[in-house]
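For this depiction, one protein chain was excluded, whereas all remaining protein chains were kept in their positions.
Chain nomenclature is as follows: A and B, assigned in order of appearance, with residue numbering initiated at 1 for each chain independently.
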Amino acid sequence: MDVKDIIKPENLVYSKSKVLTDTVMHYCPGCSHGVVHKLLAEVIEEMDIQDKTIGVSPVGCAVFAYKYINIDWQQAAHGRAPALATATKRLYPDKYVVAYQGDGDLASIGTAEIIHACNRGENIVVIFINNAIYGMTGGQMAPTTLLDMKTATTPYGRSVELNGHPLKITELVAQLEGTCYVTRQSVHTPASARRTKRAIKKALENSAQKKGTSLIEVVSTCNSNWKLSPVKANDWMVENMFPFYPLGDIKDR
Amino acid sequence: MNMKEELIIAGFGGQGVLSMGRILAYSGIIQDKEVTWMPSYGPEMRGGTANVTVIISDKRISSPILQWCDTAIVLNQQSMDKFEPMIKEGGVLLYDPNGISRHPTRKDIKVYTIDAVDLANKMEMSRVFNMVVLGAYLKVKPILETENVIKGLRKSLPERYHHLIPLNEKAIEVGMQHVKEV
Partner (left out) sequence: MAEKLLKKGNEAIALAAIRYGADGYFGYPITPQSEVMETLMEEMPWETTGMVVLQAESETSSINMLYGGACCGKKVMTSSSSPGISLMCEGLSYMAGAELPCLVVNVIRGGPGLGTIQPAQGDYFQAVKGGGHGDYKVIVLAPASVQEMYDFVGLSFDLAFKYRTPVMILSDGAIGQMMEKVELREPIKRLTDQEIAEKYGDWATVGKQPHRDGNIISSLSLEASEMEEINLRLQAKYQKIKENEVRYETLQCEDAEYMLVAFGSSARICESTVEMAREKGIKLGLLRPITLFPFPEEGIQKMLPQLKGVMSVELNAGQMVEDVKLAVNGKVPVEFYGRMGGSIFSPGEVFEAFSEKFNL
């Protein structure tokens, strides 16, 4: 039996979102980015807003997000996605604007931009992938790297003396008046992925209702740079990341 | 004969030096002249000395920065020291003697005084002190018609101050009456 004999409409139990392109993703097997891309594409399709959504991709692993989700995209300079998104949303108030950023992008070089966009209450959606490491550049310390965690630039583990504390930027922006919805999710199990999808949908709806900024942190794995297998990376995340970055809504109004 | 007046107004910040220049420049536009208004700006404006260069001309104005000036209006000692030497031979120096310890010494220029601080205080018009000076200047150098100066005043004052225009007009008149040649 050929594969074509199996893939028939009557046998179809799942198909990828039409908003996803056919381009093969460059993400490592086990990486959370692919799942989050899929969820975002599905929500865009379900809400029928493919023609109204403008994405802003960061510098980092997700720089090529524009290759995978078939909407109009702007590729921002490192950390500046919220600035691009701010202008885009202000100039097109009826469109949906999604800034997709990693932890180095959002919580290190782009802290000013994210804090001020959230503080102004820009009606944008921010998806924040926190895997506690710089993926694209090869596993250096991120602002969210846990204490004692080994990275290329903390080969003996992150120390408070040398590197300061891991930054909980999500809790920080939750305090700002401009944010309406701040939540921390993950995508390591089907149930958690479903919750994240619901969060993305809610964030986009908030944006249509002009309620303010919605930020979804997705605690993620980077098994390649963590130097773990995908399964072990998930276990390590549950054991080490979740206690410090607890999941759930931080703010919802 | 083409008219060209190159004027420097200088004094303390807060004396209305810049706005006096602005009114003159606006009046120039109303009288269909070319004008430039070039201020000193920045921290020196805050309490220190302020000066503005105003050029009013029938023809296109080249440099807004002056080497020499036709007229200097001087309202404090620092400005006297700085600008007396910049006046062209045969030019005009107009000053308020109030607070001036070293009076002008040049013999090749025409010197006028206006007791603007005293006059304005006496008439309870201290807010329009600079208009007294402007009146004195227009008497000495009638390059613009008073009617146009009033229009210029209207243009450069925000509307919420338009009720003060009669007072300003009065101050200009007072200045015209009291200017003295030294």
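What we mean here is this: a residue touches a chain if its C-beta (ideal position, glycine included) is under 8 Å from a C-beta of that chain, and two chains touch if they have at least 3 such contacts.
Here the structure is a predicted model, which means the values were calculated and not measured.
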item: Hidden partner chain, touching residue among A:39, A:62 or A:83; value: A:83
item: Residue in contact with the excluded chain [from A:63, A:106, A:146 or A:237]; value: A:63
item: Missing-chain contacts mapped onto subunit B; value: 22, 25-26, 29, 34-39, 41-43, 61-67, 155-156
item: Residues belonging to subunit A that touch the chain removed from view; value: 21, 50-54, 56-57, 63, 66-67, 69-77, 80, 83-88, 90-92, 95, 112-113, 115-116
